[in-house]
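Pasting a structure below so you can have a look.
With one protein chain removed, the remaining protein chains of the complex are shown where they sit.
Labels run A and B following the written order; every chain starts at residue 1.
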Amino acid sequence: MTGFLQHCVDATSLASLYALLALPVALVYGIMNLVNFAHGELIMIGAYALFLFGALTLPLWVFLSLLVVIAAALAMERSAFRPLRGASPETLLVSSFAVSYLLQNLALLLFGSRPKSIETPSGLDRVFYVHGLRIDLLSLLTVALSVICIGGIAIFLKRTQFGVQMRAAAEDFTMARLLGVRANSIVAAAFTISGALAGVAAFILVAQGGSAYSTMGLTPVLIAFVATMMGGLGSLAGAVLGALILGAGTVTLQVVLPASLRPSRDAFLYGAVLLLLLLRPDGLVVAHRERV
Amino acid sequence: MTTLDRRLAPLARIWPALSLALLLALITLGANFSGLAVKNRVIEMLIDVVLVVGFYSFAGTSGVLSFGHMSFMSIGAYVGALLTIPVALKAILLPSLPSTVAGTELALVPAALIAGAVAATAAAVISIPLMRLPNLAISLGMFAVLVIVYQVESNWSSVTRGRAALVGIPTNTSLLTAFAGAVLAIVLVFAYQESRPGLRLRASRDDELAAASVGVNVENERRFALMISAFILGSGGVLYAQYLGVITPNSFYLDITFITIAMLVIGGTRSLAGAVIGPLFVTALTYLLQQVEKGFSVGPLTVPGRSGLQQVGLALVMLLVLIFRPRGLTGGRELPIPWRLRSPSGPLPERQAALQSPPSIEKASRSNMVALPQAASTDPKDSQL
Partner (left out) sequence: MRGISLHVDEGELVGLIGPNGAGKTTTLSSIVGVVPVASGSITFEGRPLAGTSPEAIVRGGIALVPEGRRIFGRLTVEENLRLGATGRSDADVGRDAAEMMERFPILERYRSSPAGKLSGGEQQQLAIARALMSRPRLLLMDEPSLGLAPLMVNRVFELIAELRSEGMTTLLVEQNARRTLKGADRTYVLQNGTLQFETTAGQADVEHVEQHYFGIESREAV
C-alpha cells in the first residue's frame, strides 16, 4: 500500500508540472490559433536566465529570470507572430517551429552545447518522511506553485473584466474586437501569462535537473502538445485534464514496465495516447453544443 | 492543331516533371566535372531533393504539414542498413539479430525498395488512427511519432545499436545514384499528383469541405498519400545511409526535420517545383552561411566567425519567407513552360491564360499547372463577419 501511495505522491507532483506546461500552450492556441512550438524555448530561456543571474540572492534571482522570460515571450509575439496574425493555424505552427529552432541554435551559439550547471538553493533538496512516504520539498513546491498559478489564472479569467474579455476572445476573436476588446492587449496578456508560466516551469526543471541546455525545451513542449491534443485543442480545462492523465500515465508506466522497456517509456505513453485518439478524435472533453 | 503541336502536346503535360529532371541533370553534369567538395555537396542536395519531394507528396498535396516525417526516413535507413551491412560485420556489431536479417546482404536498390516498403507499411498502420484527427492534431501527432521512433531506435540496442553509431554501411551512393534517386522520386510524385487520387487530395487541400461534399474520402486519400510519402522517405533514408556510411538515431531527429520543412516552405509548399527549388536554394544559402561562419572581412570591418550561424540564418530566412512570401519562392507554381511547347489551340498554359482572361474554374481544373487563383500573396486574413 505504501508503494501505491508513494506512486500517487510522485504522480501528483509530475502531473502538476505537466499542467503548468500545457496550460499556456492551450491558452495561446485558444486565443490566436497558434500552437506555440517555441514555448519550450521560453523555458530554455528561463533556465539560461537562472544560470546567468545565479550569483544573486534568491528572490531577485527568480524575479529577474521571470522578467526575462516574459520579456522574451512578448518580443517573440511582437516580432514573429504579429506579422502573421490571422494566418492559418498550419502557417502559425510552422513559423513557431522556425522560431523554436532559431532560439535553440541561438542558445547553442551563445552558450555552447555543454549544459550549464546551476546550483539549486540549499534547502530545496530537503526530504520529508510522512508515514513512511518519501516526500521531497521540491515536489511539494511543484504542486503548490502549480495550484497557485493555475488557480490564479482561473480566478483571473472568471472574475476580472479583462479575463472575461480574454475568454470571449478565445471563443470568437473577431466578435470580441467588434465589441471594443483590444486585440493587442489580449494577445500581450496571453503571452505574458505564457512567459510567467514558462519561467515557473524553468525554475522547477532547473531545481530538479540542475542544468540548462539548448534542447531542454523539446520534451516539455511535446508534453504540452499531447496534453492539448487530448483536451481537444480548444479547451483549457481539457488540456489540464490531459496533462494530469499524462502525468499519472508516465508514473504508472514507469512502475509497470519491465526494466528493459523502461527507457522507452515515453514511446509507450505517446503510443497509448495515439490509440486513445483513435477512439475519441475530438479529444476527451466534448465541446459545448449550442441549442439551435 | 498542327502536326508539331500534336507531337509536342504530351511533352507539355509532363513538363513540370521533365523541367525539374533537366534542371537536376544540368547541375549533376556540372558537379561531375568539379572537385570532390562540390560533388559531395551536390550528392547531399540530390538526397535532400528525394527527401523533400517525399515530404511534399504528403504535406504539399494534402496541406497538412506533419512534423514527424523523418521517422519514415529513419525506419527506412535502419532497415536498409541492416540489409546491406556485410554479414561478417553484422555478426560482430549486432550478434542477436534474427538469422534471416543477419544472413542477408543486399545491394542498394533492393535494400532501398524493401526499406521503402517497410516504411510504407508503418505509415499505413499509423495513419489508421492518425488521419481521423483534425489537421493540427495530425501535425502534432506525427511529431509524437517521431519521438516514439527516436526512442525505440535509441533503446532497441540489439537491433539498432541504440545510441551508438551503426557503422559499416557500404557507401554506394554516388553522384549518379543520387541523381537517379531524385529523378525517380520526382517522376513517382508527379505521377501521383496528377493521378485521380492525387487530384482528389489536392482538391481537399484547397477546400476540405467542398471536396468531401463531392465524394472525396479525405481520410483515405491522406492515408494513401502518407504511404507514398513514407516509401520515398524510406528509400531516401537508405540513400542517405549509404552516403554517410554511419547512422545514429540523431541523424533523423530535429535537425533534419527542420531542414526538410524549411526547404519545402522556402521553395513553396504547393508545387513539386517547390520541393526541388527549395533544396537548391537552401543548399546555396547554407554554403554562403558557412563562409560567413568562418569569418570574413568587408573593407576595414572584420566579422568573426561563429559556428551555429548556419542554422540561425536558415531559420531567419524561413521566417522571412513565411511573413513576406508565404507561398515560397515558386509561389505554388511549377516551372514555366517554354514557348515552343505552347500550343495556340490546346489547353492554355497558366501564364497565357492569366494574361488573357480571369482564371476560371474549368481552366483551373483542367490545367494541372495552375495553382488556384489568389489575389493576395498572403493567407487570407480573418475578414469573416
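Quick note on the criterion: a contact is a pair of C-beta atoms (placed from the backbone, for glycine too) under 8 Å apart; a residue touches a chain by one contact, two chains touch by 3 or more.
Being a predicted model, the structure only gives us computed values, none of them experimental.
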Residue among A:33, A:139 or A:165 that touches the chain left out of view: A:165
Among A:71, A:109, A:183 or A:255, the residue in touch with the chain that has been omitted: A:183
Footprint left on chain A by the chain that the document does not show: 161, 164-165, 167-168, 171-172, 174-183, 288-292
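Keep in mind that, in the parts below, only the chains that are shown with their structure count from here on.
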CA centroid of chain A to CA centroid of chain B, Å: 32
Touch list for chain B against partner chain A, complex: 63-65, 67, 126, 128-130, 132-137, 139-141, 143-145, 147-148, 151-152, 154-156, 254, 258, 261-262, 265, 306-309, 311-312, 315-316, 318-319, 322-323, 326, 378-382, 384-385
Contact footprint of chain B on chain A as seen in their complex: 35, 80, 83-84, 86-91, 93-95, 97-99, 101-102, 105-106, 108-109, 173-174, 215, 218, 222, 225-226, 228-229, 233, 263-264, 266-267, 270-271, 273-275, 277-278, 281-282
